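Rest of the complex left out; these chains stay put.
Chain lettering (A, B and C) follows the sequence in which the chains are written, and residue indices restart at 1 in each chain.
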């Protein structure tokens, strides 16, 4: 086959090109011809097609994502904002942290193990590319019905892929989510978060500045796997027979990535790097065009120098390949030798493939012939932007009208007890140890909190104890009922989960998982969710620092629940004062903070007991969330709290049960007068947490709540002596008094058994 | 003692079929395991190692004689369960005896 | 003079920084050792940390065994230098034949990370002299190939010579005789699957029990001599 050079493209303007197969629309193809003033070469077409894919260009979401910038709260903490590989926030003492969450949904459905593994690999490289040492990972996951056969295929593969990659990288897994809902049946969501830290002066950006500087590609060789994989795969809907483009899957090499981490940190520390970029979706096309576009604007690349795993690859394939574990650095000529020497030390292959120029063009040669000559901005940043039609979903009115108030509720203490036993064992609320035990949470020795805590917490500075806490949350059912409120509720829950540990929420990342943007109802959901999140962040004063959009999560016209996963990062000046989830000692007092209303729309109770989804989600009051957070943080700082746990799925009953289970100590609790026991125990009103206060601190704490006008209601006392057999774990009880005139008393052992049995029964083989 | 060590005269052996399924990574797919072995072999002084690929080997022992239907079923399971056609190829064969485990 | 304890880093080692931290907390000086080194600096003991040396794609420890530094480690161990292999380090010691047996894939096939209760059965080794006989300790276990296997003769020998150093209170992975860690005949080389270096601070570990491994070696005659 003749090489399609720039000259040839000019000479043969009418040669037919397979733009449609590459996912480009006719008008997009015309736009490329307009930009270039001629038809693109095969290589140029390859670059534009991957870079203009939905996954890489955000062409359907950009118009809405601008809200994050437009509504951004003032924040001094934000050192690097949206648009870079990951946002960077100042946490004090000259420390900066960077964190981001990304989706690997489509690849994980095709090949659960490798899809999830390479998802971890990709997000970790984003963090390294900022100049940070990766510190920990998290994995928000969503699957179809727990008992569906395909979930038994996907979940174990995803989990071992995340563990297999993360464990081999030596990054502790400090949290995540596991949610089951049949809306994710054909579209499991595999999101991955990484957090890293660096000194302020070590922050690096993806830009190619300085004419004459060298562009070095280092890491794994480029192969033919995953050509156009992530970008194309994530930019179209799966048909019901399965994904159309099956072979676009890559295999990860976590060992190579571990070497990349150490090697990259060493070249950065040695001051050898001017600009740096990871290779993810769209591979070399993305890295070179973004580096050039962000820098002095010109770059010459000699593509035939790229080390290949398969020497039959064409230039187009090399440009599009999404082979994993590669990075690209811009290095001054005098530093090249030192850079290569450090790579050799780590056994990492490194090759100079290009040079920064002042041509304003990205030019690529293949064995002496020019195959690409484009303005880099047009590839990397100036993609077409769509303001797609939106319409209020036709299902919405009926869904909102289907009020859960009509569902049969438990009416006696016995029924309350059995409802709790059912809820604590549902796949969504059951213990996740079958999953989390497959993840290393200890490595690096700085994990202060991990599962089953509300947030993961990592010590950043071993001397001072400065640390960060992170939580990711989203209730897709709430978002289905009202995407605007649902997004705010996701933010509220994540914010609260950070605050209960004693950390001050500082910044937000997100992963917006939705159906097809070509469906106006989905587009409406998307816009509403973005608006809710942007408004919420403004109200709470926490900026969005970055995120990821995953569209086309629908199978045969069935879209997933809108799932805007929100990650909140908080800072704590001394991790030693973290507030854990489990209470410590007999006699400690149990308080619920916040108000409980009759709110069951989208609740776990309605879902698990009645298979019901309808009505409205709980109200959200972000001023109240901020107040609650202030109290939780002050309580931690002043040593007034021995434990705290946010109240969300399953309500107060489930929160209390989790605290008792993790402490292995029972409690005597009661329903306050004036509220229906069922509502009090199972409603999912937002803005609430349970705190445990040592008796010596009670007055000080309740005074603080009163002064700040935060409702605080005493509802119990930690008591290992119920039933008389003090101290024996197998003789502990959770007792709830004042339940329809009776007491509901459940052996802790029964709750533990119910909570532990579910996941192993479903997935252990 | 394993079944395949049984004397040829053993009754049980007569009614058993042994199937070997080899599953190898597709050539276009990265094979980090093979690469690691290749490096190790070279470091151990083996010259001229051009390529190494590492895959899986399954030895399946079935009761009774194989019929065509079972063979089809086995092929299907080899493709869907033992391998992942997205990244691996398999080869299935019925062997008379042996097997390497001892 | 402070005791100097070498901590080896292979490409793919993960808990090397943690082992160094444990050494420091125990009051010794951690000396970084590199897999490619062909000689050992002056050290009083050596820790081979956890991780996935060279990726461990083939079999855990199989490739690390041939690393240049291992020749020196084997020589030093034969001379009586205390050597502790943790997790991947234990696997390397078995592959290098400094300890008998092998570590196979967990019975449950999955990676397992959890706090494990162990019983200390040999307090005569360089690394366990600070424990009481039969002391129950809790330290994290995290591995995918941690099932200790050896033939009947080797097991009998280990048992009769008291060379089982730590045993699981409850077998997590199908290890023969509930074995979590063993020693060589001389008692200077110890390997175990659980991670003592992750139980050295109350903030980050389930207990402080792990620290005793590192303080024990400071009192070892070879080290203090």
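Just so it is clear, contacts are C-beta pairs under 8 Å (C-beta built on N, C-alpha and C of every residue); 3 or more make two chains touch, one makes a residue touch a chain.
Owing to the predicted nature of the structure, the values given are computational and were not obtained by experimental measurement.
J.: What are the copy numbers of each protein chain across the entire complex?
T.: A x1, B x2, C x1
Here is the rule we use: only the chains that are shown with their structure count from here on.
J.: Please work out the Cα centroid separation of chain A and chain B, and write it as a whole number of Å.
T.: 39
J.: Specify, in ascending order, the residues of chain A that touch 2 or more different other chains.
T.: 253, 255-256, in rising order.
J.: Return the residues of chain B touching two or more other chains; collapse runs of consecutive numbers into ranges.
T.: 32, 36 - these are the residues of chain B that touch more than one other chain.
J.: Under the touch definition given earlier, write down the residues of chain C that touch chain A in their complex.
T.: 11-12, 14-15, 17-18, 21, 50-52, 54-57, 108, 110-114, 140, 142, 144, 195, 197-198, 200-201, 203-205
J.: Contact residues on chain B for chain A in the complex?
T.: On the chain B side, the touching residues are 25, 27-32, 35-36, 84-87.
J.: Which positions of chain A touch chain C when the two form their complex?
T.: 160, 163-164, 167-170, 253-256, 258-259, 346-347, 433, 436-448, 459, 462, 575-576, 764
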